[in-house]
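What follows is a set of notes on a single structure, which appears directly below.
Removed from the display is one protein chain of the complex; every other protein chain stays in position.
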Amino acid sequence: MRTSRFIPILALLGAVVLVQLLTLAGGKAFFLTQLTMSAYYTLIVIGLCLLMGFAGQISLGHAGFFAIGGYTSAVLTTLDLAAYKENPLVAMLAKAGVLTARQDLYGGSLLSVHPWAACVVAVLLAFVIAWAIGIPVLKLKGHYLAMATLGFGTIIYSIVLGTQRFGAADGISSVPPFPLLFGVSVSGDSSLRVLNYYFAWLLVTVAMVLLLNLISSRVGRALRSIHGAEDAAGAMGVDTARFKLSTFMLSAVLAAVAGVFLTHYNGGIGPSEASIMKSVRYVAIVAVGGMGSLWGTLIMSVVLNFLSLRGYFGSFDDAVFGGILIVIMLFAPDGIIGADLRRLVGKIANYKQQNSNKSQ
Amino acid sequence: MFFELFFQYLVAGLTYGTIYAIVGIGFNIIYNTTGIINFAQGEFVMLGGMTAVTLYGFLPLPLAVIGAVLITMVMGGLIEMVFIRWLVKPTVLRMIIITIGISILIREGALLVWGEGVRSLPYFTGNEISALSLGGVRLSPQVLWSIGVCMVIVLFLNLFFKHTMLGREMRACAANRDAAALCGIPTKNMITLSFVLSAGIGALAGCVVSPITYTQYSIGSGLAIKGFTVAILGGLGNSMAAVAAGFILGILESFSIWVLPTAYKDAISIAILLAMLFIRPSGLFGNKEAMRLKDF
Amino acid sequence: MLRIRNLDAGYGNLNVLRRVSIHVKPGEIVTIIGANGAGKTTLLKTITGLLKAQAGEVLFNGQDIGAMPTERIVSGGCSLVPEGRQVFPAMPVSENLLLGAYVQFKRGNKHEVERDLDRVYALFPVLKQREHQLAGTLSGGEQQMLAMGRALMARPKLIMLDEPSMGLAPLMVKEIFNIIVRLRAEGNTVLLVEQNARSALKIANRGYVLETGRIILEGEAEDLLANRDVQRAYLGRDAE
Partner (left out) sequence: MKILRLFAAAIIIALSAAPVLAAPAIKVGAILAVTGPASFLGAPEAKTLEMLVEEINAKGGINGSKIELVIKDSGASPEKAISFAKQLIEEEKVFAIIGPSTTGETMAIKNIAEEGKTLLLSCAAAEVIVNPVAKYVFKTPQMDKHAVIRIFQQMKKMGITKIGVLSSNTGFGKAGKEQIEKLAPEHAIQILVNEVYDKAATDLTAEVTKVKAAKVQAIVNWSIEPAQAIVIKNVRQTGMTVPIFQSHGFGNIGYVKAAGAAAEGAIFPAGRLLVAEVLSDKNPQKAVLLAYKKSYEEKYKEDVSTFGGHAYDAMKILEQALKAAGAGADKEKVRTTIENMKGLVGTAGIFNFSPADHNGLDLNAFEMLTVKDGKFTVLEK
């Protein structure tokens, strides 16, 4: 059981390395830029897949959590506290390494929050907001749930768009690189492209391991029972409310982490990242990947995000995602990759059940 | 001056309110017969307005409006027949996603057909600057038109649902689809009809408010969110309540501007919606009894 | 009138009915008895097209209705009074009845609807008294009568009743069963599904016993009443 779970993970790592080598051999290393960005979007989407597929809860506001992560980090790391150097609190923070002095592109010196500290704050913030929002929202069902999450997304969007500190419509640019180890940092610098690619996909792999372990654990079985029949799960003594909430928070945190790193990778963030259309896109990707099929979602996320970011859809970008939503939901509500696999599993389960019935 | 201002804000609120209310009613009609929240409802409003503007190029205004309403009704029916009719017991999640997809496709389609330009119908009476003055409070005649049309729609729906056989059949279908089928009522046709009807109402709304708000390919989703808010605030499925909730939301928004910066106007109205959902999902005017005896 | 052969039906992957065969002849009351979950309601839903059969055939007056949508089956003269009445709660009694006459309106027998209405009111005088009251506010027994009246408004050739006595006071149960007998006397054919086996068999001509989706026994009603297995399994409870 355990080994079978590791094989796909190894395959994923293998594919990541293989793609890098192929792009290197083909002289197409620049594909890695879009693949790296796709990796961060994939982080959000697999979290959402867990929420939609396993806990059966739709969220039309996940771009909001991405924005919370990205904007928090962007604001904190571009904040200039140099003027308050004398303030004892600022001085203390600077001494503790929470604040860091750096130079901007045009030679001005800044004193702003260290990216690591900003990242912690951003993720904590997403965590707390997901908790606070999750408790009442997840009590709702069906349309009410969809509307509440849509409302949450809209509120985040209008706050981002209406606030001077968030750069309003222009967003925030010149976000500094995010230092990792040994002088490597998350940034758009083309000399760091390969390392950034590996870092992003490492994050995705870690998240996949986490999520796969989760869905095959006791909690995971409980989650699947929620998707099947919530009342039944409740009757079986599964604390559905708690599981729904923790899944929601986990997916929100994944989105926020993605937001933090993609913002540093891009060197900025704009309000389009918080828009409802973005949230809808994530839902579309989960739908086409197969609700509850983490691998299907991962594959479709890479394919669709990569194509979209490279501009293959041209002016039909939104239309493509709208079309995907309809076609998939009409003809293959289980997704195109997940469907066959799950039908097979279903058949086996059925067969077993019939056999055991016969033996009775 | 204070009273004059007060009433001016009130008038502004009524203007927003009617727009929200008409969209909200459209949501309710489909919700009632199908249990589906049609996320593409805002697109019907846009389609109505855009079609009317196009028709107005070679038809007199009343004919252009009627034509636009009819064309949009046909579109509504077609959409239902193509995307929804043949689904066997779709889940709510699936329906939400499908209607979102439809809304995106209509929007992008409109962009292809009409481009990104902003259009509007002429004022039904008077022009852009004419205003009725009521003791210092001024309002555009078009606001009266939209309030009037909203009232006519509500009246028409009440008569239709309460006093015609077809209306009763739709209500029966809404209350209990299986039981309606057991009466021999072709439930699928009733659902198509509900799409036709709400598309028509949306389109009419789109025509009436177009001189005030203008139409553009992308106005649908913004209106849909507001209409949705109103439908839920009033209590899903209750058209009269949606109108009342529309006015309440419009007036609240309008007065919030009096005291607060306007940048967060939308955030405020949606926060109200969220609070409503958390505290009282049956809506302002809904109660448990009404939820049980679901009615229009 | 109704002939079902080797019917398999169920929900999704779940098989509820297995090779069920029954028939109903004109002018008789046929009852299907069985425990909770035996598949009685599934059977009626499948006959009326609310559920699609997985295998087997359903013939009504010689016509295969297996693939027809519900409304066409109802138009054809096969009405069901569903389990739990399912009246339209937010509409007055009179409108509920009028909706039942939808089939008649469609057939163009508009002027006959008025007469049918009087007939139903004569059958259930209490409905006449409550004519303008919302159906949701009626008592359980009154709702059952309304549901039956609504079905009768379509002038069905076969009327099927799903657990008409469920949740009703004994006195009311008695009245409902009296009315069923009267329906037969007026020339109707009735297929009655009941948990209350004793009362059902008492008024029925023939009966079937449904157990976990299979017909395990069939015969004349009095034979079944006398059958020891039936007595032990279904009549024991109320054999006071």
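Labels for the chains are A, B and C, by order of writing; each one numbers its residues from 1.
What we mean here is this: a residue touches a chain if its C-beta (ideal position, glycine included) is under 8 Å from a C-beta of that chain, and two chains touch if they have at least 3 such contacts.
Just so it is clear, the model here is predicted, and its values are computed rather than measured.
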| item | value |
| --- | --- |
| Touch partners, limited to displayed chains, of the chain removed from view | A, B |
| Contact with the hidden chain (one of A:Ile269, A:Ala284 or A:Ile328) | A:Ile269 |
| Sole contact to the chain not displayed, among B:Thr54, B:Asn158, B:Asn189 or B:Ser218 | B:Ser218 |
| Missing-chain contacts mapped onto subunit A | 18-19, 22-23, 25-26, 28, 30-31, 33-34, 37, 105-106, 158, 161-162, 164, 167-171, 173-174, 188-190, 262, 266-273, 308-311, 314-315, 317-318 |
| Positions on subunit B contacted by the hidden chain, ascending | 1, 5, 8-9, 11-13, 15-16, 19, 108, 111, 115-120, 122-123, 127-131, 133, 138-140, 209, 212-214, 216, 218-219, 222-223, 253-255, 257-258, 261-263, 265-266 |
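The rule we apply is simple: only the chains that are shown with their structure count from here on.
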| item | value |
| --- | --- |
| Nearest-to-centre chain - CA centroid comparison | B |
| Separation of subunit A from subunit B, taking each centre as the mean of its C-alpha atoms, in whole Å | 34 |
| Length of the line joining the C-alpha centres of subunit A and subunit C, rounded to whole Å | 54 |
| Interface hub residues of subunit C, defined as touching at least two other chains | none |
| Numbers and ranges of subunit B residues touching at least 2 other chains | none |
| Complex interface listing, subunit B residues touching subunit C | 165, 168-169, 171-172, 175-176, 178-188, 292-295 |
| Subunit C - residues contacting subunit B, complex | 48-50, 69-71, 74-75, 79-80, 82, 86-91, 95, 98-100, 102-103, 105-106, 134, 136, 150-151, 154 |
| Subunit A residues within the subunit B interface of the complex | 52, 56, 58, 60, 136-137, 139-144, 146-148, 150-152, 154-155, 158-159, 161-163, 276-277, 280, 283-284, 287, 316, 318-319, 321-326, 329-330, 333 |
